[in-house]
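With one protein chain held back, the other chains of the complex are shown just where they sit.
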Amino acid sequence: MTTADLLRANLLSPIALSFALGMGARAVRSEFSLPKDIYLGLSIFLLWALGLQGGAELREASLTAIAWPALATLGLGVATPISAYLVVRKVGRFSAADAAAIAAHYGSVSAVTYIAATTFAKSQGMEPEGFMPTLLTLLEAPGIQVALLIGVVQAGGHGRPLREVLHEVFTGRTMVLLVGGLLVGFIMGHENWAVIEPFYNTKGAVFRGALCLFMLEMGVVAAARLGDLRKVGGFLLGFGLGMPLVHGALGAWVGTLAGLSVGGATVLAAMAASASYIAAPPAVRLTLPEANPTFYLTSALVITFPFNLLVGIPIYFRLASWFGGTP
Amino acid sequence: MTTADLLRANLLSPIALSFALGMGARAVRSEFSLPKDIYLGLSIFLLWALGLQGGAELREASLTAIAWPALATLGLGVATPISAYLVVRKVGRFSAADAAAIAAHYGSVSAVTYIAATTFAKSQGMEPEGFMPTLLTLLEAPGIQVALLIGVVQAGGHGRPLREVLHEVFTGRTMVLLVGGLLVGFIMGHENWAVIEPFYNTKGAVFRGALCLFMLEMGVVAAARLGDLRKVGGFLLGFGLGMPLVHGALGAWVGTLAGLSVGGATVLAAMAASASYIAAPPAVRLTLPEANPTFYLTSALVITFPFNLLVGIPIYFRLASWFGGTP
Amino acid sequence: MTTADLLRANLLSPIALSFALGMGARAVRSEFSLPKDIYLGLSIFLLWALGLQGGAELREASLTAIAWPALATLGLGVATPISAYLVVRKVGRFSAADAAAIAAHYGSVSAVTYIAATTFAKSQGMEPEGFMPTLLTLLEAPGIQVALLIGVVQAGGHGRPLREVLHEVFTGRTMVLLVGGLLVGFIMGHENWAVIEPFYNTKGAVFRGALCLFMLEMGVVAAARLGDLRKVGGFLLGFGLGMPLVHGALGAWVGTLAGLSVGGATVLAAMAASASYIAAPPAVRLTLPEANPTFYLTSALVITFPFNLLVGIPIYFRLASWFGGTP
Amino acid sequence: MTPIRLKLVTIIAEHVLREHLTADLRKLGARGYSLGEVEGEGTRGVHAQDWQGKNIRVETLVSAEVAERILAHLAASYFHDYALVAYAHDVEVVRSGKFA
Amino acid sequence: MTPIRLKLVTIIAEHVLREHLTADLRKLGARGYSLGEVEGEGTRGVHAQDWQGKNIRVETLVSAEVAERILAHLAASYFHDYALVAYAHDVEVVRSGKFA
Partner (left out) sequence: MTPIRLKLVTIIAEHVLREHLTADLRKLGARGYSLGEVEGEGTRGVHAQDWQGKNIRVETLVSAEVAERILAHLAASYFHDYALVAYAHDVEVVRSGKFA
């Protein structure tokens, strides 16, 4: 498959099309949107399924197989917020608070991008390692932590104490469902998992079908903020497209070094490239209240998320194939 | 099967029974009802599934096969609001605003009636054409448009400008999910559809199961308004039962002429016979505010909807079989 | 299987683990919880599925097979509220209102405990009788009725009139969905049931998967009230653990006498042992407003429910096996 | 179209009282009400249904006389056993014919 | 930081009017609004969408002059055909620069 083929295949996937439809609905000024509780319910189901299956598959994995990838992931969790901070502060000349706020988002991870990357890799016949959800949970928190620390030190944070806020990150919806799901899936054992698997399998029709509905709303939400693009200026637009490519390349490379398969490295790359828009925003809002939410929300949700979803993932797959020696 | 057999089979279907149970719950003054967001979520799922499958099946259809049925549908979209208007205005002697308001509902279409008719036809071994959801979207808007135009001209509408309101009809939930689903289902291609099909297939257990829950609430909602029957008087009661029979016969006949199968003509007949109670009410409320909502809501939702669901659909099937020459 | 094996198997079930995770999330002060409407929607789905399948299976049952178990169930519905009242009033020395309020909860039944017991029995290779959901509906109301009657007579109820309140019990969500589902499932016939069965089957992946999500929230809810344990004192703690054992043993014994299989007797025992926390609380609140809600909610929801779920059910299974002569 | 002065009575109560309170309002002379949901904390702990339903918040526009009647009735019938808060204040209403 | 006196205007209306009402408020000089959902009963029966959407309850903090303008506009444009209730009262606001 050429890169163009990959891009096309990705753009024709139900996930991408549903997202595009959601954006399109907004573009014609439709008032369509999912009820908030349905949207929340879908996100809970998706994360919970991800965790459960990850836990069930974790039983098969050996500790040695996980050790290096886990280390690589933590490394990305420290490196990516720093690189993001430096670029926004030094090149973009944003305030320390704004730079740290943006860095917290790009140091953390978007679970939906993770899911899309996994789905794409599997549709290309790859099999990302069963312990990838474990890596996802490892990447959620450190980036936020590192960036907020920088922010508080540099900007003299007059917001809420860091420790208090980090507790909310560690016990947020995403973490409870992912870490909890991993535990429950791991403990329940193969027989129990087999009973509920058709409902939760992330390759199955229920999961994929629910994901389409979810993406529909993501499209609406992202498009509703398109107007903010004018407010953030050219630098953040370039940053929102360029930073994921850099982080994605780094992720693909480090993942391959750590021994991940092409599928696994693709997913790790997408994770590194993605920007959190669920866990990071409230933590940033409370710790660095002087940072402008328009900057970090717009770049994470309106620029980087659609970019990764529609264009980035096939590129990371290309890179991972190349690093992995299967071009 | 005799007509009596058809009626019995229809009344024993899970859809009809769930609807009846919802009505029964209200009748014993139960406070049971689905949470509003669940109800909305179910309706979104059902419409979206309808659209997706319609789009997937549209790939198989030839343009020539669709042309005549599409034309027939548009014809019904113009003829039915006019006939409804004339009957209510001239025979019923209602005000121009009230007549136009009611006509907007009977000129448009009820997606749930469409689904029930499709389900019934399939349960009778028929295969309505794959492009029926396309016809559904074609019938949604014109009837409202025509009737509101009449209303504004005749009653000198002191409500919102027609154009503004029609935009809301064209970008409403039903249209976004149906038209959007058609597009997404059409574009994604067969392989992608196969993955999510078990979740969305309108013949499958998930769709049918969700439909039962939805009908439960429809029953509660319709029964909650039963008291309004006394307020609308004998004419509208007769109208709510008779008009669908006329429009249904017309739809079955025109559909057969246009080359539809017996299953397809049954569904088109049910569409023509049905009255919108989702897209039409807000449009009417804004454009013709002086029209009495009790009149149009009661006839569409409390009289015509249950009538079609429980009794009308088997009759339209009979008529379509007869026109189609397979009695 | 030894009792220890049974306990372990139960604790490792997805249901128990999901519940434990919900409690754990609360324990680390996470704000995670299911949106209220999703939680309600799940409960509606679970009860409706229960009813439908029960109705479908009821067609196979002979009237004579049901007569004795039904009588036994009604007997439990009268005996258990009285025993609970006497223990709380005479041993615990609580006020008549408080004792009657608690008795109303223990005389009625928890549908979730019923579902968990059924799931456990089936996982042990048992086949509880198809008419068990019928027994569940029989046990819902009488216990509340009997206890409230005692309460009004003894405490001179200055709350709402009993009759008015009982109407709410009989037409509440649980009764509508269970009784209604039984009717619909019974009437629709085998062919119709077969179409929707994969969605509703209580042994299937959808039902079990949805149950896990529901239990997650139950865990959160129960844990949120753990602090109230300190307020209720030692007597109610002992009562909340001991009373279910007594009622469970009684239920297993009576059920076996009435001719139920080991699986059926297990489920009847769990029903008798369980305490209502959906139907009973509002009825009690309105009829005996002077009773302290902390007492009855805490014992039913925080003590007895988790006890039955995690420990009680395997014990009742043991007892039923023993009474049934298959140890 | 000069606005007239009416009382807005607001009641916050356990969900379980919903039907009873709205029926009471009608009986005491209110011509309508608006009802929303709120969560809350007060001096009492557990509510009967607080994990099933939130508190209700009922507002009704009434004449000063009806307002007094409502508050007196609430105090007599509910304050002892139920978690219930009620207060009133003056508002200027247009279209006053509807309410008093 | 002495609080200043402003008007709080509250409007309860059919859901279908949402976009129109909030647009009206802006045009009449309101700098913001808060919107919640309520159920309700009044003297009219059926609302166009009452099984799809609840009523809306819109609050806006404005100067006395703008409040008067809003109430007059509502009376002229909506009272005849729509189920709509509106009232106003004085409140003390800190951070007053935002609103008037």
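Note that the chains are named A, B, C, D and E in the order they appear, and that numbering of residues resets to 1 at the start of each chain.
In this section, a contact is a pair of C-beta atoms (placed from the backbone, for glycine too) under 8 Å apart; a residue touches a chain by one contact, two chains touch by 3 or more.
Only a predicted model underlies this, so the values are computations on that prediction, with no experimental measurement involved.
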Inset, instruction - Please work out which displayed chains the absent chain touches and list them by label. - result: A, D, E
Inset, instruction - Can you work out which residue in A:35, A:159 or A:219 touches the chain that's missing from view? - result: A:159
Legend entry - On subunit D, residues whose C-beta touches the chain left out of the figure: 10, 12, 36-43, 55, 57, 71-72, 74-75, 79, 84-89
Legend entry - Positions on subunit A contacted by the hidden chain, ascending: 158-160, 221, 224-225, 228, 231, 278, 281-282, 284-286, 289-290, 293-294, 297-298
Legend entry - Touching residues on subunit E - with respect to the absent chain: 1, 3, 6, 8, 22, 31-36, 59, 61, 89-95, 98
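In the analysis below, only the chains that are shown with their structure count from here on.
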Inset, instruction - Treat touching chains as neighbours and tell me the shortest step distance from subunit A to subunit D. - result: 2
Legend entry - Turning angle required so that subunit B lies on subunit C, C-alpha fit (0 to 180°, nearest 5): 120
Inset, instruction - Would you identify the chain whose Cα-based centre sits farthest away from the centre of subunit E? - result: C
Legend entry - Centre-to-centre distance between subunit D and subunit C (centres being mean Cα positions), rounded to whole Å: 35
Inset, instruction - Mind checking the centre-to-centre distance between subunit B and subunit D? Centres are C-alpha means, answer in whole Å. - result: 41
Inset, instruction - Pull out every residue in subunit B that's touching 2 or more other chains. - result: 35-38, 41, 206
